[in-house]
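All protein chains but one are shown at their positions in the complex.
Now for chain A:
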Amino acid sequence: MTDPRAILEMTGIRKEFPGVVALDGVDFRMFPGEVHALMGENGAGKSTLIKTLTGVHGIDAGTIVLGGEPVAFGEPSQAQHAGVSTVYQEVNLLPNLSVAENIFIGREPRRFGRIDWSAMRRRAEVLLAGLDLHLDVSADLGTQSIAVRQMVAIARALDVSARVLVLDEPTSSLDAGEVERLLKVVRTLRDEGMAVLFVSHFIDQVFAVADRMTVLRNGKLVGEYRIEDITPVDLVTKMIGKELEALEDIEEATHRHSGGEVFLRTEGLSRKGAIAPFSLEIRSGEVVGLAGLLGSGRTELARLLFGADHADGGTLRIDGDPVAMRTPRSGMAHRIAYCSEDRKTEGLVGELTVRENIVLALQAARGWTRPLSRRRQDELAARYIDALDIRPAAPEALVQDLSGGNQQKVLLARWLITEPRLLILDEPTRGIDIGAKTEIQRLVAKLSDDGVAVLFISAELEEVLRLSHRVVVLRDREVVAQKDNESLTPDEIMAVIAEGSGT
């Protein structure tokens, strides 16, 4: 299957990190004069694949053939010498050095071993002019805008007479005009015969610039497609890994919500680098679903509401009063509970018993000066083990020995005994079996009937749609739509995620 025209062929790439298979038998190829997009959700293995290509990580299995020669890169400098240049997501430049130095450091023009500063500045000006950028190249890079830094990083990548240019999320911090300019540069480079690897969360940009794309999911290859053979909705489906047909037959649940009092309201709440300003209302007894790809800002939004991160803009009102939500403690004080996405590291303490885990949050809310009596602890544990059907029904079992679904229930129990008014569930059903899943879903419905507001985060759209009265759609760390769930279908949500056109 070797195509002689390919400048780069990676075959059967496997990469393991302790406990995780990050890449599993991934094939990837690139052609000169083509822009190739690498697509996938966060954690799909895009960054890892790029890093194996650029020499940051070694590979555990597979081959990399560059320009017909098998290569193995032990470190980034080797990949650069071989003609693979990379502009990383977080622009990896040196703000304490000048623009010109950032382009040339490590390859400075020299005369008799001495750096030739004037030649360096001249060449930097020429290179940047080629990218339509005119500025004082001896200024510190730290004084320049992100867009300029991006261009400088590209200029640096180009100077090594690269054959393969890797752009990892180059547009994530640029405004629309800057993006247009960058895409223009990418097209120019492609027309000059460069193979450009373009990674972006912005599906519209990918469709605007790419010729070919490879989709990854969970470290595995989903497929390689010509851009004209795939639609944005197809792409999202492939990235998420659910066939649309499978989603068609979800039950039409009745989503009439009586509409309680507004419990929580945000106005322009935001946190730099985490989530763009959003306004949201959550009523008592309402179930609000958050939909969006992994990395679209779902968890970040939830963490702001709970106080796990503090906002740097906007206001948050609870029962109409403005509240400064700075720590989880303030969240708990307002009876907001947050069930973390990562139950192993952020939620449960595996070395403690079921009973101890269940009373943890309540004890924390009371403060250590008012310990819960052992009898009360046993009582509470027994009640919730029974109510949530936690198995085995042994309050003194260690949590780490329980199955995932039961661990999740213990975590739920912990928050439920604090009698929250808003319960935030971040991926409560991930990785648990279908039975436990249904029970948790049923519990959410019951809580809602009892007047508890629930913010439900899940990657599974059908689950979000089945439970929620209202669905908030996120894309690229921004709330792009809020829809009442009358008769929403996964297709509609997918379309919003893919294009962000509907509001």
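Keep in mind that, in the parts below, contacts are C-beta pairs under 8 Å (C-beta built on N, C-alpha and C of every residue); 3 or more make two chains touch, one makes a residue touch a chain; residues count from 1.
Note that in this section contacts and distances are computed from a predicted model.
UniProt records the chain missing from this view under the protein name "Sugar ABC transporter permease YjfF", selected from "Sugar ABC transporter permease YjfF", "Ger(X)C family spore germination protein", "cysteine desulfurase" or "Cbb3-type cytochrome oxidase assembly protein CcoS". Here one chain is not drawn; of A:N92, A:N218 or A:Q441, the residue touching it is A:N92. Within the full complex, the residue among A:P76, A:G241 or A:G260 touching the omitted chain is A:P76.
The chain omitted from view is touched by exactly one of A:P18, A:G106, A:G177 or A:G367, namely A:G106.
Residue-level contact of chain A with the missing chain is found at 56, 75-77, 79-81, 86, 88, 92-97, 101, 105-106, 108, 110, 113-115, 140, 156.
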